[in-house]
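Structure incoming, see below.
Incomplete set of chains, arranged as in the complex.
First chain written, first letter: the chains are A, B, C and D, and each begins at residue 1.
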């Protein structure tokens, strides 16, 4: 039986609500239609959030992303709309969505938008030395 | 019928004016002439802005960029001039323009310039862990 | 007015039929549906061919690729089918199609298939030193 | 309900048996145990084959790979054994298996092994210009 695209985002309880910790998701298969020309648009979405009581469920997120396949949306608009839906479903302490769209007319467009829960403040960041991924353990 | 280069930048209303969100555009096909030698110069432009009431329209931006093809400009000057035009057209809360010029005389030159709307202040940035693009999902 | 997906490939006369020369096209926005699950599949197509009397027209190729968006196809099958359609439209001396599909179930699949015109033989290749792209001329 | 690891490889009929075409699969999540120390070993497998009557089914391949998780095997041995199983299941015209194992004792080991059907000969390869993946279409 076929699964189907679905705008309803499922959540599950945050397993570590006593902490501010970051969940990062990368969604490389977003596609919708251009409302002006009707032609397909493609983007990679980067989602970062600090959950409060709920986390977004992975499989429902996949079906949600799929639900845009036959819809027409402008770049700036659809990015803010997806953020709004994710915020409504999970009520996070913090959420940032980055959309990297495929080149059109020789120009690349990315949109970055975020939501902060009222009254929430991030702990001051502990700055450590950072290293690019180094664990090349295979041949 | 041929389209033509055009200095007039078109805009459309910002779809999410209630938020400060970032629009990033990369324009790799900028070319103008060197005012000293008459020879072609090439650059990649990186545009970042936080819109207020207007966003720059993609197609008019392409024609605007094209309009420099037969004009002579110095690196430092043309970068500031393009910023000025974009600011006049969109009146953004914030705008940064980065121009990476092709090597000349064995030396690489980049110019970075920006505009801030009076009285506008960025929200303090929430510092998250960052990851280089990882969604390698194709073979 | 909206353009539409279209299975009919257009061609134009080969401008240099006196030579065997290679045309390489990279089509990163191929998507169709999985016939088993109904879910979207994504691939990058690489097309290489040596034209005989006809070349494939770029815009019709784009609409042709788009026409698979709502169809269900297996990886091995759709790659051979696209090759068949391109061969029928252009009757090339040689054509190779490479499809790099997105990861599914943790496994990456690529398919490479080709057509050779009867009696056609490639000239023996002149082996030169090769250099990875080096013309980094911008900052 | 849980799926389970399974040594039985499933196949489906080759959709284009009239052609020699290449199927390439990359399987980055192979793990088994070291028969000497009992500790986990990790490898990435690269499978290339030219099918005859049958292709290996993707999901059963995943379960087959999983079936090695609790077994002890030496690098050189397990690579040849997996090739043998795949050959028995699909009877391909040609098959090559490359296993890139994770570093052990500061040394990286790869094993490459292949099977050729009796009497089968590859068509002489048409050498084209090759390009590293260039379809960078997103921002």
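Operating definition for what follows: a residue touches a chain if its C-beta (ideal position, glycine included) is under 8 Å from a C-beta of that chain, and two chains touch if they have at least 3 such contacts.
Just so it is clear, the structure is predicted and the values come from calculations on it, not from any experiment.
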Notebook entry, point to check: With 4 copies in place, how many does the full complex contain?
Noted result: 10
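Going forward, only the chains that are shown with their structure count from here on.
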Check: If you average the CA atoms of chain B and of chain D, how many Å lie between those two points?
Finding: 47
Checklist line | Centroid distance [mean C-alpha coordinates] between chain C and chain B, Å | finding: 34
Next item on the list: For chain B, write out the residues touching at least two other chains, lowest number first.
Entry: 24, 26, 137, 139
Notebook entry, point to check: Where on chain D does chain C make contact in their complex?
Noted result: 14-16, 19, 21-29, 51, 55, 58-59, 61-62, 123, 126-129, 131-135, 137
Next item on the list: Over in the complex, which chain C residues touch chain A? Could you list them?
Entry: 2-4, 28-29, 31, 37-40, 42, 66, 69, 102
Check: Tell me, which parts of chain C touch chain D in their complex?
Finding: 22, 24, 26-29, 44, 48, 74, 76-77, 79-80, 94, 96, 104-114, 116, 122, 125, 132-133
